[in-house]
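Complex shown without one protein chain; remaining protein chains in place.
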Amino acid sequence: MPEPVILSVGASPVGESELTGRDLFSVALAEAFADLPDPAEIVDALYVGNQSESYEHQIMYGTLLAEWAGLRHTPAERVEGCAAAGALALRHAVRDVRSGECDVVLACGVEKMTAGGTAGATDALSAAFDRALEQRSGITAPSQYALLAKRYCHETGASEEDLARVAVKNHANATKNPRAQYQSEIDAETVLDSSYVARPLKLFDCAPVSDGAAVVVVASAEAAETLVDSEETVRASGVGAGSNNLAVAERDLTFVEGAHRAATQAYEEAGIEASEIDIAEVHDAFTVCEPLLAEAVGFAPRGTGVQCALDPGDRSDGWSDVQVSSSGGLKARGHPIGATGLYQAVEAYEQLTGRAGDRQVEDAERALLVNEGGVADAVTVAHVLEVA
Amino acid sequence: MPEPVILSVGASPVGESELTGRDLFSVALAEAFADLPDPAEIVDALYVGNQSESYEHQIMYGTLLAEWAGLRHTPAERVEGCAAAGALALRHAVRDVRSGECDVVLACGVEKMTAGGTAGATDALSAAFDRALEQRSGITAPSQYALLAKRYCHETGASEEDLARVAVKNHANATKNPRAQYQSEIDAETVLDSSYVARPLKLFDCAPVSDGAAVVVVASAEAAETLVDSEETVRASGVGAGSNNLAVAERDLTFVEGAHRAATQAYEEAGIEASEIDIAEVHDAFTVCEPLLAEAVGFAPRGTGVQCALDPGDRSDGWSDVQVSSSGGLKARGHPIGATGLYQAVEAYEQLTGRAGDRQVEDAERALLVNEGGVADAVTVAHVLEVA
Amino acid sequence: MAGRGDGSPKRVRPEELTAESPLTLPGFFAALSDGRLLGGRCDECEQAFVPPRPACYACGSREIAVEEQPREGTIVADTEVARPAPAFAADAPLTIAVIELDSGARLTGRVAADYEAVEIGTPVELTVRELTDREKEFALDHEGEWPLHVFEPA
Partner (left out) sequence: MAGRGDGSPKRVRPEELTAESPLTLPGFFAALSDGRLLGGRCDECEQAFVPPRPACYACGSREIAVEEQPREGTIVADTEVARPAPAFAADAPLTIAVIELDSGARLTGRVAADYEAVEIGTPVELTVRELTDREKEFALDHEGEWPLHVFEPA
């Protein structure tokens, strides 16, 4: 079975951009292919993660980006699982290489969320909820996660300040990430003093509305050898994916079962344990997600997830030494929905190849990526990446 | 390499329905699994073709349908390439079985187009065009195809009446299809006397706005053996897919190159020639599509495609004996966008297993399916199905 | 009632899945308009769920009975939506909660009370009302007559 590796990545800066989605993709592609042959010479297939047609009134993003990359006749398609779309694209790339169907595949993600303003984004994201009972009740994305936060704090005793510290940590990380939407430190008071969006969540508990695009080049190890030096590759050694009920009400509110299952599958494929993960990019669309995910993927004992905001040495027994969201996470790096899963891969690639600059995590050898769509784990995709 | 087969199908009637998308899926699933174990016992993955979130304000259709099928934790996702979404789902199912990743996969398609009326459908479909130059010029789906029809008639000398006969033939076929949206015969005058939607195309040159859902159960031959008798299976022996420029202006207007490439790849995988195909379901979203596709996939010499409306014995030299659109095609069976590619597979499955009732094509052993998205071949997926 | 309304669990046949069947959304909302909140109950594992659907989300069984749900339940988690979508802006802030009905079925819905007036564990009771004109504007064509479920502190 061919071994899939990531051999190059590219990503636009995240934030509000004057560029359209296809232009942001051009930026990401130009970076990813700066030292590679033309895509037309090497790429066999292309997948695009994209959440909503409403932002740019554009579907067919597979064909559009294939054309823009000079891949006119290449098989290309859009995949959608709300915010997990990016990792779904990556998973296809990894599997197409594994099966031997393809030698080189582009996993792409793009979203121009700011095109419709905050109201447009609120509406577009609500389409991810069950239409019958959830959407019609007037619930929004922040309030869906607020339900999780309310229950999590109720069961674990975590406070709003505990959640605030997750945002503080991620903003601090993002100051060292030149692609991040927010490169400024904040303190817990900034979060706690910000207005409630959906109690107990406040403005600074929420990831922003963002524009961005990312490209991850996946190839068989054999094909990669002909294109880059081996230290420029990262192994995609494990993948996991799964769904959970669409409606939050019908799930465990304090244990993200979908993420647990997806991560477990990825660990098994990679032949590793959760404790061996050095760095993780998890889906912190809202602060409460990071502790929930830390528990679900096996980094933390139940109820202690908020310690993700602490330095590894300061955490309680049973916690792993993993560093979470070195990129700044969705909260501070930004969250261009369909591209987020690939920004996670970009961060892990840069960390595992020693190119993460000021935010380099020492001796990072194994990374876990957890990308979710819908509210929390309505769909989850997990990847384990390892140094070659 | 495991051999993928289709072992069961189900589909809702096509037309304007009171049911929502998920309900139409329930209808299709209940039919497909009438004689099978619960999906939860056998299904490893699920793909959903769905064109637009705008009809029902619903994304995350992968998760939604997985849940509705009792497949709560199964990997599930939506794939989108406009009207080719259904066949993209089928292609994933076939490839997941081929690679050995899965034993049984559901390829699903669903669209509730009537939810937004004709204006809503016009707008939702226009999102498939290039936003920069095409959408902003005010072009609609019928007028895009009208450009093709105008040029095709100009180059080949085909008349509006020649195109009308395609609709007449497909309506006649649909009278024998209990799932068809229009089960009434029409004559050429009906088409020619209908009002212009986009000259030279008239109302009766256009496929209708439709609701519908379809399910195709794909499995390895080995897994299928444990579930059904072998005569109930159909081999998915060849698949092809590819893109073409998003903008119609930048393509060959009278040769559907994407379909030519996709069909050629499918023939090669199946090890057959175009002349060996007995029945074909092609993407006749507008009458002009059927002659264009007949030429592109190798049934007809260039410029003679309109003879698809004739009985095989009445066609000129070089034409194959293929029967095109025994279902009634998109024109008369109906065109629920994201499900259309799977309705094509449903028809071929029923024909190849001898279950097509009054419309049974005698000795049908090999079928070609051509499903397109965007305008014509912006994305094309072709499948060859064969009797087991 | 066409479709499934007698509570007997058996696999649904495709032709039974009409707009009158409570296993479809139009059928579910038609019953809700009559004041009856219908749910499914799995014959295999006893899980109850709203709305009814042809398979159990907990175990995957297709042996589903349709049963009227109790109107009484309890708040499992709640929040206050400060900035809802435009269709609901006039009613902001909204109190929204996950409710566990006495059958064990859970669903999300509005609570007709201030956020401060309720908490986790507060007992609530189901009410059903038509959409407001404003809400109807934002409803899809086929949803205009679908009523809204709203919980009131019991």
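Just so it is clear, A, B and C label the chains in written order, and each chain counts residues from 1 on its own.
In this text, contacts are C-beta pairs under 8 Å (C-beta built on N, C-alpha and C of every residue); 3 or more make two chains touch, one makes a residue touch a chain.
As the structure is a prediction and not an experimental result, all values here were calculated from the model.
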Neighbouring displayed chains - absent chain, whole complex: A, B
Given A:P39, A:G305 or A:G341, the one touching the chain that is not displayed: A:P39
Selected residue (touches chain absent from view) among B:E3, B:E16 or B:D123: B:D123
Residues belonging to subunit B that touch the chain removed from view: 119, 122-123, 126, 132-134, 136-140, 142-143, 146-148, 150-151, 154, 195-201, 245, 247-250, 253
Chain not shown, touching residues in subunit A: 10, 12, 18-20, 22-23, 26-31, 33-34, 38-41, 56-57, 67-72, 114-117
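The working rule: only the chains that are shown with their structure count from here on.
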Euclidean distance of C-alpha centroids - subunit A vs subunit B, Å: 34
Gap in Å, rounded to a whole number, between the CA centres of subunit C and subunit B: 36
Residues of subunit A whose C-beta touches two or more other chains: 126, 132, 245
Multi-partner residues of subunit C (each touching 2 or more other chains): 25, 57
